[in-house]
Each structure stands twice: as structure tokens, then as C-alpha cells.
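Dumping the structure here so I can ask a few things about it.
All protein chains but one are shown at their positions in the complex.
Let's turn to chain A:
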Amino acid sequence: MAKTLMKGNEAIGEAAIKAGCRHFFGYPITPQNELPEYMSKRLPEENGSFIQAESEVSAINMVYGAAGSGARVMTSSSSPGISLKQEGISYIAGAEVPCVIVNIVRGGPGLGGIQPAQSDYFQSTKGGGHGDYRLIVYAPASVQELVDLTIEAFDVSDKYRNPAMIFGDGILGQMMEPIEFNKEPIDPSDLPDKEWATTGVGKKGEKSVINSLSLQAEKLEDHNQKLKEKYDKIKANETRYEILHEDAEYFVVACGTTSRLCKNAVKQAREKGINVGMIRPITLWPFPEEAFHKVLDQTKGFLTVEMSNGQMIEDVRLSVNGAAPVEFYGRSGGIIPAPEEILEAIERLQGGDQ
């Protein structure tokens, strides 16, 4: 298949359409605007609908309605907008309807800035909204992965009736790379019927209710238990990661854009004779604990690198569980760590261990 040069944000949009998504509801915020802009042009061409909602609160609730009605549907935003969407995300998770939410993360807290960051890690993986729920969170590291993981997010979200999130950042959203669409485009009318969805009783002969209310504590506990079992299944089946130099003595841990910078630093470190590899979580939730267990016996230390002041490191520490030192290097506020800085941190890790 021919390669096309596409900007990250637009590639997500085209990938969603190829995955059978015909509905998009969003609200402008930098640095993700190219995605709703692209959808506003492309969806009408595909007989779909695009609405620029009056707010992110409204956009996510439109997603809730459309997803509950059985459609593949997407919304996107950046950090402050995702905060506003949290109410709806909690309802969507509680009501178990599938959808894809894109967060092109920028520096925070508050209004923050518009430069790339990863400081919404906690919000995305620990449940930014209320209640006991999980999102399936993908952290792509290239425009090609934005495409592949967006398509996968729709499938996995449908499979488990659970919202999925694409956790990107301003660099990924804005950069152009050659990509290919490796899968046949999906015609939404070919997708299996969602018998639970609200399509009108006439179509199914039975009433559907999309709901997240449970006034009896026992029933709500049962529901939460059922959700937990589902989350365990997702953990067992959908955890994704990449390990570079699996036999290394030291490991850098990084995801998304940061992992690309780290790859470079790891290469330089290895040229200097440091036996270092890299673990790259591709799903942030479920977090790939297994990747750490694989290398724990031989590893003398981990270095977590993030575009934040240290959030993912908590999951790394839990996975390592005290078996080796876990160090941290991060930049925040929208500053991108340079490979040289990371290299120095790797050298410190090695030095500190001797």
C-alpha cells in the first residue's frame, strides 16, 4: 500500500474513519485543532456527523448518546478540555458504552501552556472522573502508531464495551510522517449489531436502557465487581509494550514521544559501552508490569523518563516492587528533554549503582 505523508492529528481522524467511526463531537483547543477540523470536512463526505459542541462537557455527552445508540464515535481534546470531559467519561465507563477519546496532552496544571507534555498520566490512568473505573489508554510514539492504535482502540473498546483513550502530545499531533493504512477500511454497516444499544425497540423487539445509576448498594457493588472482572480480562489480553535490548543491565522506561528521544539516548549510551535497554509501555493502562518482571533478575536499575515531574514512575515502582533502584528524569511545562540530558541521567544511573 502506498505511503501518505500526514500530520498526526489528521492521521488520527482518517484512521477513525477507516475504523468505521462516523460521528465526532468536539470543542477547539490547541494543540489538537487539526483533528476536529479534519473531521468537519471528512465526516459529511462519509454521511457521518460532526458537531462543534458548545463545550467539552457537551461534546462528551453527545459521544455518550451516540455511543449508547450503537455507533462508533470519537471525541478529542487537550488537557483542560479532558478535565471537563471527566464527568461524561465516568458515566460512559459506568454505563459500559464504547468510544474513543483522544487527549493531545499539553503542559498544565490550570490553563498551563500549549507545548507538549505527559502530565495527564495520572488523570488518564487512575480515573480522572469519579468512581472505580478504568480507561484503556494507548500511548503511540509515531504517526504510524497513532493510526494503528486508533484503529485498535475502536476494536478493543467495542470488544469490552469500555472507553479507550489515545494519549498523545503536541509533538505527535503536529508532526508529519509517512504512514500507511494497513487494514481494510471498515464500513460501519458491516459491523456486528450491538443488541444492547438504543436503536428503538422496533429493531430488536426488546427495550434497551443505557444507565449508570444503581441505588441499591449491593447491586452497585455487583456492577463494580463485574467491571473489575472485565478490567482483569483487559489486563490479561490487551497489555502492550515494547522492550529494546531485553538482556540489558539497565533500562530506561518511557512512553510516547519521550520514548523516541530515549531511543536515541540509549543508542548513544550503548556506543559508550553502557549496557542499557528500554521498556516502552504502549498501553499505559493496563500498565505492562509483565515487561518489568521479565527483566527483573538481571536489572541493576531503571530510569523513568517523562515529560512531567514524575507520574508514570509510580507504576514503574509498583511493577519493580523494590527489586531494583528506580530513578527519574523529567522535564515539565512543555519542555522536551534532550537526548543529551537523558544520556547524562543514564550515566548517573550507572554511576550511582557502582
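Going forward, a residue touches a chain if its C-beta (ideal position, glycine included) is under 8 Å from a C-beta of that chain, and two chains touch if they have at least 3 such contacts; residues count from 1.
Throughout what follows, contacts and distances are computed from a predicted model.
Per the UniProt record, the chain missing from the shown structure is "2-oxoglutarate oxidoreductase", taken from the list "2-oxoglutarate oxidoreductase", "ABC transmembrane type-1 domain-containing protein", "Hydrogenase maturation factor" or "Lactose ABC transporter permease".
For the chain missing from the display, the contacting residue among A:Ser55, A:Asn182, A:Asn237 or A:Asn321 is A:Ser55, taking the whole complex into account.
Within the full complex, the residue among A:Gly8, A:Gly68 or A:Gly81 touching the omitted chain is A:Gly68. When you scan A:Thr30, A:Gln174, A:Ser212 or A:Gln298 for touch with the missing chain, the hit is A:Ser212. Although one chain is not displayed, chain A still touches it through residues 23, 25, 49, 51, 53-55, 57-59, 61-71, 73, 87-88, 91, 95, 198-203, 207-213.
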